[in-house]
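Other chains dropped; remaining ones untouched in position.
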Amino acid sequence: MVNGVERPLDLLNNSKGKEILLQLKNDKQLVGTLLAFDIHINIVLDNAKEIENNEAKKSIGLAFIRGDTIIYISPASTSAQAKKE
Amino acid sequence: MVNGVERPLDLLNNSKGKEILLQLKNDKQLVGTLLAFDIHINIVLDNAKEIENNEAKKSIGLAFIRGDTIIYISPASTSAQAKKE
């Protein structure tokens, strides 16, 4: 299930074009399709939505997110899988 | 719809001269026309306005915003599009 994650950034590389979830330091979450990232963990999402209490609260569209505001990043598919277990 | 965003800063490059929304760490938002940015994500907006609760609260005019106060940046057109969906 987990192949080719030797360095942390490999997980982001494997997630390009897929939906990811960002947990931000301000207690909010963003979900969206990962378009791009850099070594500062700056992220560009497409179709981004703000999530609060597991509900989509606001559609943002394209968004550039500064890496230093992020706690963790998770591919949405693995999170969904985790919920089904 | 999303072309040429290979690195995060490409999104800012594509947004020059267009309206963008900045979500700041102090819970406020700024909207304005993107004039310039640098690798620290310092931003210059023209016709900047502070937004609170989705309402324009204060006109600021030209503004230099320090990158380390920003959570995310979104082209206003994609956000509007997102709302219509």
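Letters A and B mark the chains in the order given here, with residues in each chain numbered from 1 onward.
Quick note on the criterion: a contact is a pair of C-beta atoms (placed from the backbone, for glycine too) under 8 Å apart; a residue touches a chain by one contact, two chains touch by 3 or more.
Quick caveat, the model's predicted, so the values are computed rather than measured.
Colleague: Which total copy number does the whole complex reach if 2 copies are given here?
Modeller: 7
In this section, only the chains that are shown with their structure count from here on.
Colleague: Any idea what the CA-fit rotation angle from chain A to chain B is, to the nearest 5 degrees?
Modeller: 50
Colleague: With chain centres defined as C-alpha means, what is the inter-centre distance between chain A and chain B in Å?
Modeller: Chain centroid spacing, chain A to chain B, equals 20 Å.
Colleague: Would you mind writing out the residues of chain B in touch with chain A in their complex?
Modeller: Residues 1-2, 5-12, 25, 27, 41, 67-68, 70-75, 77-83, 85 of chain B touch chain A in their complex.
Colleague: Which bits of chain A are touching chain B when the two form their complex?
Modeller: For chain A paired with chain B, touching residues are 24, 26, 30, 35-38, 42-44, 46-49, 59-66, 68-69.
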